[in-house]
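I'd like to ask some things about the structure below.
Only a single protein chain was left out; the remaining protein chains are all shown in position.
Let's look at chain A:
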C-alpha cells in the first residue's frame, strides 16, 4: 500500500506538470489571440479552464498521497503552508507555493466578472511564476529526476513553455518596448538560473541528501 501511494505521488506530480504546461500553452494562445475558423477561440479558452481544473484534481491526489504515505514525513499542513515540512523543506515548499498560487489564480478566474479585468490580469501574470515554481519543485523534490523518461518530460515541458513565452513576448499588439524587453530579460535570467541550478543540483548524484531528505526514506540510499 505504501509503495502504491509513493508511486502515485510521483506519477500524479508528473502528470500535473504536463497538464500545467498545456495550461500555459493554451493561456498564451488566448493572449496572442490565436484561433479562427478551425480552432475557435472559445474552445481554447474552455480547454485552458478545463485543463486547469483537471490539473488541480491531479494535484489534490498528488498532495493527498504524499501526506498519506509514510515514507516521507509530510503532513496536511505542508500541503498549504510552504517551507515547514521535514522532508526537503525548500523544494517541497516551492510545490506548496505553486499549488496555492494556482488555487488563487483559478478562483479569481472563475470570479473574473466580479473582480474586474484589470485586477484579474495583474494577478494572472503570476501564472508564469507559478509554472516555474512548479517546475523547480518537480526537479528539486522529485526522486526520479535522473531517470531518462523524467528528463525527457521535463525537457519537453521546459522547451515548450520557453517557446510560447518567446511567442508571447514577440506577439503583435501594443508595442510597449520596455515591458517586452523586461519580460525577455526576466525570462532569460530565470532560464539561466534554472539550468545552472539543475546542473549543479538535482542532476548531480547525491542530491537527495543535499536537498534535505531524512535518512529513512527509501530513495535516499544510493542517489
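Here is the rule we use: contacts are C-beta pairs under 8 Å (C-beta built on N, C-alpha and C of every residue); 3 or more make two chains touch, one makes a residue touch a chain; residues count from 1.
Criterion: contacts and distances are computed from a predicted model.
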| item | value |
| --- | --- |
| Per UniProt, the name of the complex member that is left out, chosen from "Ferredoxin", "Catalase-related peroxidase", "Glutathione transport system permease protein GsiC" or "(Fe-S)-binding protein" | "Ferredoxin" |
| Sole contact to the chain not displayed, among A:4, A:53 or A:117 | A:117 |
| Contact with the hidden chain (one of A:11, A:45 or A:191) | A:45 |
| Where the unshown chain meets chain A, residue by residue | 30, 33, 35, 40-42, 45-46, 112-113, 116-117 |
